[in-house]
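Every protein chain of the complex appears in place save one, which is left out.
Naming follows writing order (A and B), and every chain is counted from residue 1.
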Amino acid sequence: MLKQLEGSHAVAEAVALCRPEVICAYPISPQTHIVEHCGELVREGKMGNCEYMNVESEFAALSACIGSSACGARTYTATASQGLLFMAEAVYNASGLGLPIVMTVANRAIGAPINIWNDHTDSMAMRDAGWLQLFAETNQEALDLHIQAFRIAEQMSQPVMVCMDGFILTHAYERVSMPTQEQVDQFLPPYTPQQVLDPANPYSIGAMVGPEAFTEVRYLAHEKQLQALDVIPGIAAEFKAIFGRDSGGLIREYETEGADTIVVTLGSVAGTVKDTVDEMRADGKKIGVVTVGSFRPFPSAALREAVKHANEVVVLEKSFAIGFGGVVANNIMMSLQGTGIHVHTVVAGLGGRPITMPSLHRLFDTALKGELEDMHFLNLQWDIVNAELQRQREQIASGPTAESILRNIQTDTARGTPTPAAE
Amino acid sequence: MTLPTTAPFAITVDVGTSLDNHTGTWRTERPVYLDRLPPCNNACPAGENIQAWLALAEEGNYEAAWQEIMVNNPLPGIMGRACYHPCEDACNRKDIDSAVSIHAVERFLDDESRKQGWLPRVPSDLSGKKILVVGSGPSGLSAAYHLRRLGHAVTIYEAGPVAGGMMRFGIPAYRLPRDVVEENIKRIADMGVEIVLNRKVEDIAAEKAEGGFDAVFLAIGAHLANRAYIPSADAGRILDAVGVLHDMETEESKPMLGRRVVVYGGGNTAVDVARTAKRMGAQEAIIVYRRTRDQMPAHDFEMDEAIEEGVIVNWLTTIKEVGDGGKVMVERMELDADGKPQPTGEMDELEADTVVMALGQNVDTSFVEKLDGVEIKDKTIQVDTQFMTGHPGVFAGGDMVPSERTVTVAVGHGKHAARAIHAWLQSETYQRAEKHEIADFEKLNPWYYANAPETVQEQLDIARRQATFGEVLGGLDETNALYEARRCLSCGNCFECDNCYGVCPDNAVIKLGPGNRFKFDYDFCKGCGICAAECPCGAIEMVPEEI
Partner (left out) sequence: MTKELTAEQKVKFYQKGTFTVGNRLVDADNRSVQASMERSNAITSGHRACQGCGEALGARYALDTAMRVTGGQMIAANATGCLEVFTTPYPETSWQMPWLHSLFGNAPAVASGMQAAMKAKGKKTRIVAQGGDGGTVDIGFGCLSGMFERNDDVLYICYDNEAYMNTGVQRSGATPGGARTATTMPVGEAYPGNVFGTGKNLPRIAMAHNIPYVATASVAYLQDLEAKVEKAMSLEGARYIHVYVPCPLGWGCASNATINLARLVVETGFFPLFEAEHGKVTATRPIRQRVPIEEYLKPQRRFAHLFKTDAGAEAIRKLQAMCDHNIAEYDLLREGEETLA
């Protein structure tokens, strides 16, 4: 059924169709609308016996999920940004214990400076926590990925993080196709836990493991993620068979045929990139796109295959490893080791800065001309940076850089300088 | 290593698998269960296993409790009344509140036994040996009883017209009702012990040969009163305590003591006579004693009862002279630096219809003197560790031999002599079981015992008991006998309180079920010692491990 829905509500309704048994809610922008709507659906009796828990922190939210999941209940929660970091200890714990929790991360920047807008720093901070991380490009895909996530999680006995861009997707009203309960029931069987706390068959979960087995435990977790590289496409295929559309999977290729330059990206920006590529292809430029759907496990082989005929890869990512470079790019470079394909890192859209088609045109053209530097910050305002660096060189006294910059921007704005990123 | 089939490796572990980890290797000390000797048992001259029968009584199993007493003591009715209960003086419970009233429970059990007609166990097969017991006092009866239980044929020759000895002639009826004495004796006679009355033995060797006895046990007691020289103008007024108490038992010749009676002495017999005098109608019964109350050999409780009944005691006085018309001159004494009484020269005068000397008794050794090898020293018959005199086959016990002269000691002599005779008949030597370490108060953890004051036995009201020979102390009924039995701390012996089983942090105590106590699981015991520290009764000891 087609519906015009806010992304958050679409996700909440999809989650409801998955018949979760426990939902833990703690508010943080921009995921609040998801848990709010879940609560509404529970109270309206649209989620059966589902227990909806308002907890006192994200740490408690995921901890409660750990408890309920270990008791064999299909469990869901959502968070973002600082909240994901506040629950970080439990994030690692949930995967270490092998609990198939599904959690939405409405991607948002991490402070300080505090910033509520979208980038991928939060999810990327948890990339090594053992969760599967699926990134949604559209609200439709976000909706679909939640349904798939429960299947994958329960089949793998591993938690899955569905990452969707905060505000850009969560707060966008789009037309989505909402599956029927019958379809979802057909796709997603009731949860049969691989381990469950049950007085009839008791065991201890969460033993202390020392050097004698810890590496093996870690390797087995890795192995499980490698297995997921087969499971994820399989489930996407099953999904298509029932729901009639492509959603999920490891990667998606767009106009890669004959492309010399391939842009690799993830999340909602892929839409803007594709539109830009469409225009450039119309101009005869040999450029294509690969969208990473599963960041964990990282689909190295699929990616290598997709870009093998290209000369260079431009990684466009909303995350940044301070002091080093691109987070996603780093994973791609590792995957393309030995292929000779040149990889450029483009950091863009941090803290919600818009990534516009004109910027992308300029960026890709530079790349096609072979003039793109290895590490590029899209739309970085060098005048501000240089002014601050100058100030720092002149004033020995340290101070909060952000406030200093903001002071400069405000001064510039007062003088009539255009706001950053405005084109 | 156990791997759950589906659950994650190492994270999920099958229950109870720590049983593979034997923590017993950590131990430097191991707990060991032991049985220590309870102080009551240790103190009992009759060798009763008091704790054992209290435990049975506590469970309400009164017949078993009584039978347990009868293993060591054939006269519980008498013991429960006339014994000065050294067991209670030794009882650890006195350090918590007050001693368990052991004698009262014993008395209750005997009352029950007579009410219910319980009988002691007697073997049906006879050994073919015959033993002569001379004297039917407590040691003679005890020896006869135990010998009979050991399968021998026993005959008692009693010089007097009734059996019982000092139980009858030494202890007043208000402390020991005569029906109790008679029923306790009858029970022994009913076991097949022949008691021949009015049969005075003059020649032991001849009697032994004539009756075909294999052994003889002498137990004639000490009936000769000690005399002190006191100038007296009126010797007719002076009586001895043994004689007075003896005559009380013979209806025809009850002693005429008069309205004012002076008793000289400080022992239990002195008190008995003074209290008897009150009951005989004396308005004044005065005990003259040359020392202080602290030094008095009579038992405190008896003294208390006597004073309650109106007996007067002149402490630190001696009788100097008994003059005409019953004027008794007494001299005041004072204690010197060593605590010994010294005359002061100050005199007082008392009026007395009768003066009773209660200065102790001696053994009539004349009939033994003829027997070869028997040694007499300090007016008592000497015996070896087997209670045998210097004459083979002739044994002796009770007041005749050097010892404390109490009913209970006599009963103990009877028991041990019987066992020694039994061994001697088989050319063996009787070995007493080795005593375990005593469970003194320091070995206990008294926290676990709730406070519970001793049940006070009902006492006859004062007015009534001054005038009659009715029993002064009332007995316990079942409720308070049970209560009293439950006050026992079970010193030194596991009573299955489950403390060790409960307090072990390592579940290393295995409960074997009711009556079977516990055992340690040394595979897991880490040797922390909590079980020993928290054992209420001191039945666990920590022993160093050999490392």
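By our rule, a residue touches a chain if its C-beta (ideal position, glycine included) is under 8 Å from a C-beta of that chain, and two chains touch if they have at least 3 such contacts.
What you are looking at is a predicted structure, and each value in this text was computed from that prediction instead of being measured.
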| item | value |
| --- | --- |
| Of A:Leu5, A:Val22, A:Ala106 or A:Ile168, the residue in touch with the unshown chain | A:Val22 |
| Hidden-chain contact residue, picked from the options B:Val134, B:Met166 or B:Leu489 | B:Leu489 |
| Residue in contact with the excluded chain [from A:Ala70, A:Met126 or A:Ala149] | A:Ala70 |
| Positions on chain B contacted by the hidden chain, ascending | 1-2, 10, 13-23, 26, 58, 447-452, 482-483, 486-490, 495-499, 501-503, 505-508, 511, 513-514, 521, 523-524, 526-530, 532-534, 536, 542 |
| Sites on chain A contacted by the missing partner chain, in the whole complex | 21-22, 24, 49-51, 53-57, 59-61, 63-73, 75, 89-90, 93, 97, 197-199, 202-210, 212-213 |
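Keep in mind that, in the parts below, only the chains that are shown with their structure count from here on.
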| item | value |
| --- | --- |
| For chain A paired with chain B, centre-to-centre distance based on mean C-alpha positions, whole Å | 92 |
| Complex contact set, residues of chain A against chain B | 96-98, 157, 194-195, 202-207, 209, 213, 216-217, 220 |
| In the complex, chain B residues that touch chain A | 4, 6-15 |
